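Mind looking over this structure? Questions follow.
Note that one protein chain is taken out, while the other chains of the complex remain in position.
Entry: subunit A
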């Protein structure tokens, strides 16, 4: 009996040893090739990248076509593998950038984005697929990159870059790429790069145009040297308002990848103190010589006033997102809700519905019986449009009995332009056109689609 017991005990000990060995092997493997990427919601310290002593046979095969370039060569490839790059924004620029850096064998990629994947992103943010809708963009991008090259270490950050975390994050990377979509983030990234002494490869795109510059590199200027004061918020157009052809940020993101690879491999970038402009309409690149580093620059100058990160949203007077701003120009009694407008329609009350969006948006969708006069035409008092408007008001007055001010309801996409139009029409009422009662429909057609008619398209 005791023999049996001791045999079992020995066997158990052996198997426990084996389990422990398997566990440690698994842990080691998971460390180098984690099976599930861990999404970071805060900045954590990273272990330094270890330089490879030599390329493996697999490396040689994988990178053979670029190893053949004397400009890169073995040393350039080894340099790439020990370089870490932080990509701020995994959108239209960040996706192709991450893709080409991973393909080329960069050592470590930090992929930062606070946002989730939406259907309207997919035409340009090419690392995300239909099945990734709702997923953190950073994670979706990291998974796509790892499918492409599992030897690249990917760290997805699902967080907003801020005054609190930017310095700690950026100091852990060798090169930073600004692929963001808003002005406050661009100043924040710039200042954090200057304070940490990191080169900043920056690009932007809108509609059919793109721009690229490498800042804070080899004694060249920083973003603030060029733009000491932020633009007035009303002059800034984002992609969700102005539109963008997907391939345009695609081209600019690839351009960023090129400059990052040249810096990381040791060739160096030629885009310091230089602005590359891309005109997609005319298929034309134009290279502009920029001013040198400015002695009076607030952050990289001789006696800087910005010595730590500041509040960039208040500096720029804008939020650090590319979501649409919500204007509030009117009083409560100058606005109605979409529900109010539905009941006006249901009761067949006489009125004029004025849609002030540009024609290109009216072509996408509109409410039947609306009259389209773009806000810009009202601002410029375009004669044929004002006449048309007056004709419709006159018709309404004929239909309505007695002395009255015909009601005009103004609508646009989100309810910002319509408020501006209400202000203009109120000024015109009684002088340039007959007296009218004019009200804004809060939230515009997107509120109509969300709250009243789910079959109405959203864009």
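We adopt the following convention: contacts are C-beta pairs under 8 Å (C-beta built on N, C-alpha and C of every residue); 3 or more make two chains touch, one makes a residue touch a chain; residues count from 1.
Methods note: contacts and distances are computed from a predicted model.
From the set "Translation machinery-associated protein 22", "Ubiquitin-related modifier 1", "Telomere length regulation protein conserved domain-containing protein" or "Dolichol-phosphate mannosyltransferase subunit 1", the protein name that UniProt assigns to the chain left out of the figure is "Ubiquitin-related modifier 1". The residue from A:106, A:183 or A:201 that touches the chain not shown here is A:183.
When the whole complex is considered, the residue among A:206, A:261 or A:446 that touches the unshown chain is A:206. In the complete assembly, the contact with the undisplayed chain comes from A:290, out of A:290, A:386 or A:452. For the chain left out of this panel, the touching residue among A:322, A:355 or A:440 is A:322.
Against the chain not displayed here, subunit A makes contact via residues 89, 91-94, 178-183, 186, 203-207, 209-211, 226-232, 234-239, 242, 244, 249, 275, 277, 279, 286-291, 322, 379-380.
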